[in-house]
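Only a single protein chain was left out; the remaining protein chains are all shown in position.
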Amino acid sequence: MDSETVDKLMRLSALDLDEEARVRLGLDLDRIVALIDEMQSVDTEGVLPLAHPLDAVQPLRPDRANAAVDRATLQHGAPATRDGLYLVPRVVE
Amino acid sequence: MSTQWESVIGLEVHVQLATESKIFSDAPVAAGGEPNSRACGVDLGLPGVLPVLNESVLGMAVTFGLAVDGEIARECRFERKNYFYPDLPKGYQISQLYQPVVRGGHLDIDLGEGRARRIHLTRAHLEEDAGKSVHDAYAGLSGIDLNRAGTPLLEVVSEPELRSPEEAAQYFRALHGLVRALGICDGNLNEGSMRCDANISIRPVGQTTLGERTEIKNINSFRFVERALAFEIERQIGVLEGGGEVVRETRLYDAERDETRPMRGKETSEDYRYFPDPDLLPVVVTDAMLEAARAGLPELPAVKRERYARDFALDDYACSRLTGDPDLAQYFEAVTATGVEPRRAANWVLGEVSAALNRDERSASDIPVPPEQLGALITRIDEGVISGTAARAVLASLWQEGGDVDDRIAGSGLAQLNDDDELRRLAREAVERHPAQADQYRAGKNKLLGFFVGQVMKASQGKANPRQVNELLRDMLSR
Partner (left out) sequence: MNAFATVAELRAALAERRVSAVELARACLDRIARQSHLNAFVSTCPERALERAQAADLCIAQHGQTGLVGIPFAHKDIFCVQGLRTTCASRMLADFVAPYDATVATRMDAAGAVLVGKANMDEFAMGSSSESGHFGAVRNPWDTGRVAGGSSGGSAAAVAAGLVPASTGTDTGGSIRQPAAFCGISGLKPTYGRVSRYGMIAFASSLDQGGPMARTAEDLRLLLAGMEGSDPRDSTSADVPATAAEADARPLRIGLPDEYWSALDADMGEALDAARGVVERLGHGLVSISLPHTRAAVAAYYVVSSAEASTNLSRYDGVRYGHRADAPKDLDDLYRRSRSEGFGDEVKRRILTGAYTLSVGYYDAYYQKAQRVRRLIRRDFLTAFASVDAILAPVTPTPAFELDAMQADPTDMYRQDVFTVPASLAGLPALSVPCGRIGGLPVGMQLIGPHFAEDRLLALGEAWQRETDWHTLRPPESSRGAEVAR
C-alpha cells in the first residue's frame, strides 16, 4: 500500500504512527488486503448487500423524555471539564 | 459591455423537530439549560450505548412529506457520516444519504403582487444534531456542551431553483410557515430551530451550465439569508469580473460585519465514508402511519392563504403575514368570529397586536388579550363608543393587566366624547388659538384640517369622536 493511501487512512482514522510503525503497518495492510481480496472471485451479480443477518425492521421508541441525566456521574473521570463543559484545545471555526 | 449575471441558489434547511425527547435517546429536547445537563449516555456516545428511533420523529417526517406532496419512502435507512469534531461525540453523525425518508415534493413561494413560484424539493432526510462549542470562556480552550447533541433534525433540501436572495428568503419564510402550521417545529429562529445552509453559484444570463458554487453555513434568519446571499453574489461577481475563479468552499456568514468568509475549521472530512448504521435496522413506514399522518394534516398555509383572500377579501400582504404564522392565523380567525369585519380584524392583529408581540418578544401562541376581548374592542369603535386612539390605550392596558373591555372603558373615562356642545366648544378654542393656520386653511390649504382635528383630539385626551370633530371644524372654518 502506497504511503499516500496509508497517510489518508491515518488522517481519516485520527491515528499517528512513527515511520517504523508505518512501514510495518503498511506491510500488514498489504497482507490484509490480499486476504480480503479472496472474496473478489465470488460472483455476486444481482445479489443485494446484506447489512443485517435478520430481516427485521427498526422498532420505534415512544417519544418520552425518561432519561435522568446525572452529569456528575457521567463526567466522573472525564479527562478535562470545567463548569460542566468538556474542555478541548481551542476549536477554530 | 458588462456581463449580466444570474444566480443559482439552493437551500438546505435544518428543521428542528418539536419532539419531547431526542431522535435516538430518551433525553429531553429543550433549549438552554446547564451545560451537558440534557445529554444522556447515548448522546455522549458512551461505550456500549445504542440508538433507538423516536416514533414521533418518523411521524413528523411523514407529515412533512405529505404536506409538500413528496414521495414517502416506505423503507428508509440511516447511515453514518464519519468525521472527527469535538461537538460530534461518536465521531460520526447518524444521517440519511442513500434512502431519505422523503424524496421530491414542492413548496410554493409568494413573490408579492399575486406572483408565486413553485420550488421543487430534492429530498428531506432525518439526522441528529451535534452539540455546541463554547469558545470565549477559557484561554486557549473550547468548552463542549452536548445538550443539543441528538436533537432531531429534518434537513429539507431544495432544488437549485431559487434565482435571487429575495426568493431564497421567501422560500425560507414559506418553509417556516409550513413547518409551524404542521406543528412539527416551533419555528423559533433565535434559538436555532431552523438553520439554513445556502449553495450559491452565478453564471452569465443565458448560460445553461452551472458555475462553481460556495456553501454558506448556518444562517438563522430570513433577513440574513437575503443579506448573506446578496453579499456572496456580489463577491462572486467581483471575483469573476476580476478574472479570478470562484473556489468551491464552505463559508460562514458574519451578521455583524455583514460578510461571508471561508470557514477555517475542520468540521469536514476529505471522505465521510457513509455506510448503513449497523446499530439501526431498515425503517418501515406502514400504511397505518401514513393514514394517521394524513388524517392529522392541518389546513396548509397555501390553502389557507387562498381561503383568506376569497372569504375575507384580504390583500396579499395580510394573507401571507397571517397564514405565515398558524397561531396568529388562529387568533385572527377567533377575532373575526366575534362578528368583526375581517379586514378591520386583520389591521388590528397585524398592527397593534403584532407590534406588541415584537416589543415583548412573545410568540403568537402567547397573546395575553383573548380574541373575544379584541373583537369587543373593535366593535366598540364601530359603535362610536370609543375612538381608535383611545382603543389603542385600552388594548395596551388589557395587554398589561388583563380584564374586560367594557369595564376598562367605563372605569378609565376613555369613553368617546360625543356631546355636540362640548365638542363645539373645543373646536372653537382650537380655531381661536391658531388664527394664522385658520387663515391659511381658508386661503385653500385644506390639509390643515387635520392639524385642527389633532388639536381637538389632544384637548379631549383622545376621547373626541373624530367624525363629529371633522364635521364641526369644517363647518366652523368655512365661515
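To keep things simple, chains are lettered A and B as they appear, and every chain counts its residues starting from 1.
As a convention for this text, a residue touches a chain if its C-beta (ideal position, glycine included) is under 8 Å from a C-beta of that chain, and two chains touch if they have at least 3 such contacts.
Given the structure is predicted, the values throughout are model-derived calculations rather than measurements.
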| item | value |
| --- | --- |
| Full-complex contact with the absent chain, from B:L44, B:A130 or B:A169 | B:L44 |
| Residues in chain B touching the chain absent from view | 41, 44-53, 80, 82, 84, 86, 89-92, 144, 266, 271, 273, 275, 277-281 |
| Missing-chain contacts mapped onto chain A | 5-6, 8-10, 12-17, 25, 28-29, 31-42, 44, 47-54, 56, 58-59, 61, 70, 73-74, 76-80, 86, 88-91 |
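We take it that only the chains that are shown with their structure count from here on.
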| item | value |
| --- | --- |
| Distance between the centres, which are taken as Cα means, of chain B and chain A, whole angstrom | 39 |
| Residues of chain B defined as touching chain A within the complex | 19-21, 25-29, 34-42, 44, 46, 52-58, 82, 84, 86, 133-135, 137-138, 140-146, 252, 263-265, 267, 269-271, 273, 276, 278, 280-284 |
| Residue ranges of chain A touching chain B (in the complex, touch as defined) | 8, 11-12, 14, 51-52, 56-67, 69, 71, 74-75, 82-93 |
